[in-house]
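Presented below is the structure to which this report refers.
In this view, the complex is presented without one of its protein chains, the others remaining in place.
Take a look at chain A:
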Amino acid sequence: MPVANIPVDRISYAVRYVERLLIQFQDETGEPLGSPFDVPLDITPDKLQLVCNALLQKEEPVPLAFFVRGEAEVVESLRVCVKALGAETEAVLPVVYQPQAVFRVRAVARCTSSLQGHTEAVISTAFSPTGKYLASGSGDTTVRFWDLTTETPQHTSRGHSHWVLTISWSPDGRKLASGCKNSQICIWDPVTGQQIGKTLTGHTKWITWICWEPLHLNPECRYLASSSKDGSVRVWDVVLGRCERILTGHTQSVTCVKWGGDGLLYTSSQDRTIKVWRATDGVQCRTLQGHAHWVNTLALSTDYVLRTGAFEPADATINPQDQTGTLEELKEKALQRYNKVRGSAPERLVSGSDDFTLFLWSPAEDKKPLARLTGHSALVNEVLFSPDTRLLASASFDKSIKIWDGRTGKYLQSLRGHVSAVYQVAWSADSRLLVSGSSDSTLKVWDIKTGKLHTDLPGHADEVFAVDWSPDGQRVVSGGKDKCLRIWRR
């Protein structure tokens, strides 16, 4: 049996009679690592980490979290876990190890500035994929770019004629698309604040969501998909400024559209269905049914990695930089990151609806849902996978946020603290913290490991409509009805 290098101070254990047990390390997919190991029952997670890292034989030790039989996490010692589970100590116990993010994002604690400038409520905010630029869309029909180093306004982009409902950065961070209530889409350059190309018109009612094609499929960032209240989804060519394809099929407003990393488009609609389309030719592949009311929101397990493209949050520096490299290099990097996050299983999709439940689907494979997640007592407004795809957060109008397991859909915990509907949530890049904005005008930062409130961030004068955490983990931005954006830092 191969023996790893365990520190010698273990000899002190032999003085007392100590219960030992056999554990088998397994990774998340169930593959065993090494052969069963004999460890004392009192072993702590740090020692387990040492052992596991030695077995993994990596150059740098990776922080790991351990789950006995894949269910209960080892927090203090193995003994507590085993007792809680009621597992017998005679048989070999499988312990699943999960690599955590190497970097650690620090929680935001204070509001460093309140950016004024918008003359109407701020409806949407987003950081660029590298965290260098910040853009916000508002009810005063302008899109504003803000300089993050000085926290002052940089550009004001006028071009829309009605409220700017949704904004989306291209995965390379060079373009920003914004959709307004008059069914127009404009593309902006963040460096100059000018519009690129002409306004894309074609939809007949307001734009509900915009999503770019992932970087690893097309490094030029040429195509984007937009969904609208008129029930259609259009794929636009940004360079030529025209509509490539129109995907019709939904009978009511399309609330969300996501471009998956495998070349599939997922759309959710108020007609209670979710449709899966092939992006290359616009053919509808599948219709996922099951919800009893409007489907409000979609989340893909690979959302975060598709949003950040070739940028690795672990490589973030204090001053965010632009992405450098040729298109091919960027494509390679993005593809690598995507494959790592996706793993061997296909993408998972979660949909949140007005019928108070969520469904977990594997849309590329099956028409039937993997799980139905119930528990909320009011409509679910937003669902979001954590960047490492292990956890799922759902924000609901019943003032709570629920955390579910990202793979099986099992309910994990409820985060309560808000006194009014929770509108949006955002994960930190290391998946350890979650920030939520609510209509009670506060933001709250939650620590997922303990399941408790980490910091309360009051300061807004009115409802908070949009929240975002920058991919380099340094800042959180929030915008709301009181017309100002607030930047929160450590």
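Assume contacts are C-beta pairs under 8 Å (C-beta built on N, C-alpha and C of every residue); 3 or more make two chains touch, one makes a residue touch a chain; residues count from 1.
Here, contacts and distances are computed from a predicted model.
Peer 1: UniProt name of the unshown chain, from "Aspartate aminotransferase", "BHLH domain-containing protein", "Ribosome biogenesis protein NSA2 homolog" or "Translation initiation factor eIF2B subunit delta"?
Peer 2: Going by UniProt, the chain not displayed is called "Ribosome biogenesis protein NSA2 homolog".
Peer 1: Looking at the whole complex, which of A:259, A:311, A:338 or A:465 touches the chain that is not displayed?
Peer 2: The missing chain is touched by A:465.
Peer 1: I'm checking contacts with the chain that's been left out. Which of A:97, A:127, A:146 or A:163 qualifies?
Peer 2: A:163
Peer 1: Touching the hidden chain in the complete assembly: which of A:121, A:221 or A:487 does that?
Peer 2: Of the listed residues, the one touching the omitted chain is A:121.
Peer 1: Taking the entire complex into account, which one of A:97, A:188, A:209 or A:488 touches the absent chain?
Peer 2: Checking the options A:97, A:188, A:209 or A:488, the one contacting the hidden chain is A:209.
Peer 1: Residue-wise, where is chain A in contact with the chain that is not depicted?
Peer 2: 120-121, 123-124, 138-141, 161-163, 165-166, 181, 206-209, 229, 253, 255, 270, 294, 296-297, 381-382, 423, 465-466
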